[in-house]
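Left out: one protein chain. Kept in place: all the others.
We just call them A and B in the order they show up, numbering each chain from 1.
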Amino acid sequence: MNRKPYIRKIPTTWWLQNGSYRAYMLREFSSPFIAIYTGVLLVGVIRLYQGPEAYDAWLTALQSPLSIGFSVIALALALCHSLSWLKLLPQVMPIQFGETKVPQAVLVGIHYAVFITVLIIAIVVIKP
Amino acid sequence: MPELTIDIEVLRYRPETDDEPSYQTYTVPYQDDWSVLDALNHIKDHMDGSISYRWSCHMAVCGSCGMMIDDVPHLSCKTFLRDYYPNKVKLDPLANFPIERDLVVNIEGFLEKLESVKPYLIHAPDDPLNETEYLETPAELIRFKQYTMCINCLLCYSACPEFALDPDFTGPAALTLAHRYNVDARDQGTAERTRIMNTEKGVWPCMFVGACSEVCPKQVDPAAAVQQIKVASVFDWYKSLLPFQDGE
Partner (left out) sequence: MEKRSNEGFIWSLFAAGGELTALITPTMIFITGIAIPLGLFQGAMSYERMLVFLTNPIGAIILFGVIMLSSCHAMHRFYKTLFDLGVRQGLGLWSVLSYGTAALATVIAFVVLLLLVVR
């Protein structure tokens, strides 16, 4: 008898199908925002090189509602990326001492501690 | 008291008459200790002998009864009607594979991939260990023990969107089994397997969606194995830049 395998089509909206796909896509959508934010930083460096007036204009531009709105969205998506990355890293790099595997929760906890430390150091350093 | 019933909606595909699959609903007796596989066996034995599906052990070991149950990949032997009752249960063949007939899918592609990654212990013919026992310490064992639990049920392939988008992707289970031997202290085949993993369709289509590990009925965590292969593959890439390569 002839075989006639049937191949089902994958809808373009497959990533809406379930919760883990949606969470995945939300994390992936952080990339254009992180890219644009990095571009904003790069412009800041160029403006700094150009002199005080150029740099102050960059600081003023950051105060526009558009810029602040962008930053709020970018912050939310960057946090999505951080949460998923910090959660997943122990799977990528498991740590084992002798016959004991370090529990993933411990590794995730250490990771969060580093995140918080960065935040605190940044605020302490930036305070004039 | 009238007998309780539950509706089972099954995707039927009979290649000799059908051009595309369609759903057929069977109303079966509801028993709260019945798995979905029990309901299918009831249909096959008492209602419609033409229905096709795979099963063997009925105890989550053989890995043959995987299917989409309400669009989520599960083993039908360890998924119970009581978790769906009184709603109907929708059954589809494992997603991302060609349908051979009804709930039976074509897994030839997977078998080829599994073979390609050489999932068995490899050692050189002149290895002095060939003359003795291959001892494995407990510390060495726990590095890969979870990966040995894989039963090739292919739920992970059905959960993986990257495999759906690119059927040539080696995929979670085959990669996990390759990794299982790569981290086995008795094995010397890492270099052979790494050549397959390093290719475009080897490990790289994976985007770490993580769905494979969520659906795994044996807690194998294929996503972890695949990411660890990526890390090893990165080291291998940088190593390939070195002027003096290991002889092969």
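Going forward, a residue touches a chain if its C-beta (ideal position, glycine included) is under 8 Å from a C-beta of that chain, and two chains touch if they have at least 3 such contacts.
A quick note: this is a predicted structure, and the numbers were derived from the prediction, not measured.
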{"item": "Those residues of subunit B which, in the complete complex, touch the missing chain", "value": "161-162, 165, 195-196, 198-200, 202, 204, 207, 230-231, 233-234, 236-238, 240"}
{"item": "Residues of subunit A in contact with the chain not shown", "value": "12, 15, 25, 28-32, 34-35, 37-42, 44-46, 48-49, 52, 55-56, 59, 62-63, 67-68, 70-72, 74-75, 78-79, 81-82, 85-86, 89, 92, 114-115, 118-119, 122-123, 126-128"}
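Just so it is clear, only the chains that are shown with their structure count from here on.
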{"item": "Complex interface listing, subunit B residues touching subunit A", "value": "13, 15-16, 20-21, 71-72, 95-96, 98-100, 106, 138-139, 142-143, 161, 164-165, 207-211, 213-214, 221, 223-224, 227-228, 230-231"}
{"item": "List of subunit A residues in touch with subunit B within their complex", "value": "1-8, 10, 14-15, 17-18, 20-21, 24, 28, 88, 91-94, 96, 98-99, 101"}
